[in-house]
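To start, I am sharing the structure in question, which I have written as structure tokens.
A single protein chain has been removed from this complex, and every other one stays in its place.
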Amino acid sequence: MSGAVDEAPGGAGPQRLRLATVWLAGCSGCHMSFLDLDEWLFDLARQVEIVYSPIASDTKIFPAGVDLCLVEGAVANTDNLALAQQLRDRSRVVISFGDCAVGGNVPALRNLWDASPQAVLNRGYMELADRSAQHPRAIGIVPELLPQVLPLHAVIAVDHYLPGCPPSAERIRAFLEPLLRGEPPPMQGAAMLRFG
Amino acid sequence: MASMLRCCSASGCRSAGGEALQQALVEARSRAGAGDGAPVIKAVGCLRLCSRGPLVAVDGPAGSVLYGEVPSARAAELLEACAAPPRAAAARRALASHALDLRHPFFALQEPVVLETCGLIDPESIDDAMAHGAYSTLHRCQAELTPAQVREQVRLSGLRGRGGAGYPTGLKWDTVALQPPGPRWLVANADEGDPGAFMDRAVLEGDPHRLIEGMAIAAWAVGADQGLIYVRAEYPLAIARLRRALAEVQARGQLGSLRLRVRVGAGAYVCGEETALLASIQGRRGNPRPRPPYPAQLGLWGAPTLINNVETLAAIPAILRRGAADYAALGTAGSRGTKVFSLSGAVRHTGLVEVPMGTSLRTIVVTMGGGVPGGEGADGGVKAVQTGGPSGGCIPAALLDTPVDYEGLRALGSMMGSGGMVVIDQATGMLELARYFMRFSVAESCGKCVPCRAGTVQLLQLLDRFCDQRASPADLAQLHDLCAMVKATSLCGLGQCAPNPVLSTLRHFHQEVVSALAVAPGGAP
Partner (left out) sequence: MSVLTLWVDGAAVAVPAGASLLEASRAANVEVPTLCHLDGLAPVGACRLCLVEVDLPGDGSPTRLVPACSTAAGEGLVVRTATVQLQRFRRMAVELLFAEGNHVCAFCVANGACELQDAAVAVGMDHSRFPFQYPRRHVDASHPHFVIDHHRCILCTRCVRVCDEIEGAHVWDVANRGSHCQIIAGLDQPWGTVEACTSCGKCVDVCPTGALAHNDDTTAEKRAARERPALLRSARERQRWHNQGGPP
């Protein structure tokens, strides 16, 4: 896995990098923070083509030939796991985007709940339900929970880590700018690294 | 000399029915009518070949024979075997299948120094111990030598700490003795906790007065007037015999003003580490602390404290009786004297051996130990020998000719340790063995420092992945990195040595490690 994006794929002449953003088990706060990039998003749009994203694309299938993939969220269920493996296969550089992808964070708190995913579902949907308690079971529609919620790097190889809950827009920009130039992001100091 | 039956009364033979056998002998003797010529029946310390217990040594006019695994029903024949030759011959023939060949290398190659009276004397009788010379060296030292001369003898003997670290004993004594004036303490470390180690137990159970005499000499040489023996609670027989021996020797006034007491541990392996041991004695949590200051400078209640292992102290009377040069003539240049090893695991002759330092592993394990039961070839079916317990490592059969001394074993990534030697057969997986010891370290970590408390847990989980064939090449890299970190950064010897079983496996059994990697590297969780 290359450490940084050092070349644009395919064809002659400048071609925009193909960027994907993925939302696994997280609160979408990292994507909201991404939107806080405000006018810099226009600069970004000149440099990248967003080919897959819950906030900037309607594509439902993760495409092939992705250069950069920002992954928000931990890996909590079978859908998350399948998408994680798919995006790894189809992306050159994968980034754990935010504390949930980096370390499990809030979604992984369910790992503290004893025993099985079933016990978690019981707690959430039966014991704590005020009315109409029932399990959210719809085979083929509602994905099964994994035994444990895992950080992204526990299931696929990850090239870069961008911590924060969420990473601030400034941190995202400071991370992406060098990466888009083909340089490693300056991951040091509280401004870039502090969790939370 | 009256005929005598020496019954091994150490823990090993006790668990094999030694007490019942001794009782049967006493009953058989009274049935036979206890005349003047009736044999003496004596409980003694370890007779070495634990795997054949209960052991009884028969000393009669027809010579000495050692019998093993004798059922109590045959007590009368054992008594007969003590008799004069014509009568003894029939009994000895009848017992032939129980007779052990004392010319076998297991016995013949032993060089008893620490254990010289273990197995000869009744550990519960100070009179018997004194009849065999106990306390005579102490009195001669006090009468004829200065404390500095005693320390010089110990220095010249080349004796090094038998607890495992191998620090020069004479140097340690000098360090304590030369501290500014004031009270000093002496502590015997009898917290023998390595799996497969039972050398010190044999001394404590079989010859407690030798330890006490060694302590009295040490105390006198360094100016300590109080001492403690810190014994693990798992050694009840040793504790009882030590207490009895201390009561007797103090009642006889043999120790002068020196006060010695037994302090019983509470089941923590780490309390064998000297600073944790001191904390435990002082009623605190048994946690190690950074050194320096060393206990020799700042020990019990702030006083300079000499801490020596049981075997170290038990060697002292012999060294001063024989002379430093005589003792130093045994062993190798860097490791003088003898060492007691406890042989266990997949070995034919389980038990205790005392041999000169520098004896090869092959001699100890194959020639004396007989190799693996049913094992064949020059290596006797041995796959590896584990030395040093959870702090040591495994030495492969290909290196069996290594002379056993401090530097030799360390160069191979293991260590002498306290003397436990566990023989590993071909059927044992080395990663499983490394995992066993890591589990031990995880369970026994005191939890004070991060690398040992949290690092060993991660090491154990990494080993799980290897043992379950789930490991990736990245796991192998992490195993190397984390071993290096835990070894370099842990606070005390327990943590620093905890990776050794893994490191020695990586070094000597790398093929086993590689073949344990998952078929598809980086396999899904």
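By written order: A and B. Residues from 1 in each chain.
Rule of thumb we're sticking to: a contact is a pair of C-beta atoms (placed from the backbone, for glycine too) under 8 Å apart; a residue touches a chain by one contact, two chains touch by 3 or more.
Small disclaimer: the values here were computed from a predicted structure and weren't measured.
Peer 1: Can you list the shown chains that the omitted chain is in contact with?
Peer 2: Among the chains that are shown, those touched by the missing chain are A, B.
Peer 1: Touching the left-out chain: which of B:352, B:449 or B:463?
Peer 2: Checking the options B:352, B:449 or B:463, the one contacting the hidden chain is B:449.
Peer 1: Would you mind spotting which of A:109, A:129 or A:142 touches the chain that isn't drawn?
Peer 2: Touches the omitted chain: A:109.
Peer 1: Identify the residues of chain A touching the omitted chain, counting contacts across the whole complex.
Peer 2: 96, 99, 102-106, 108-109, 111-112, 114, 148, 151, 153-154, 158, 161-163, 165, 187-190, 193-196
Peer 1: Please give every residue of chain B in contact with the chain that is not shown.
Peer 2: Residues 268, 285, 289-290, 292, 442-451, 453-458, 461, 478, 481-482, 485, 488-491 of chain B touch the chain that is not shown.
Assume only the chains that are shown with their structure count from here on.
Peer 1: How many angstrom lie between the centres of chain A and chain B, each centre taken as the mean Cα position?
Peer 2: From the centre of chain A to the centre of chain B is 57 Å.
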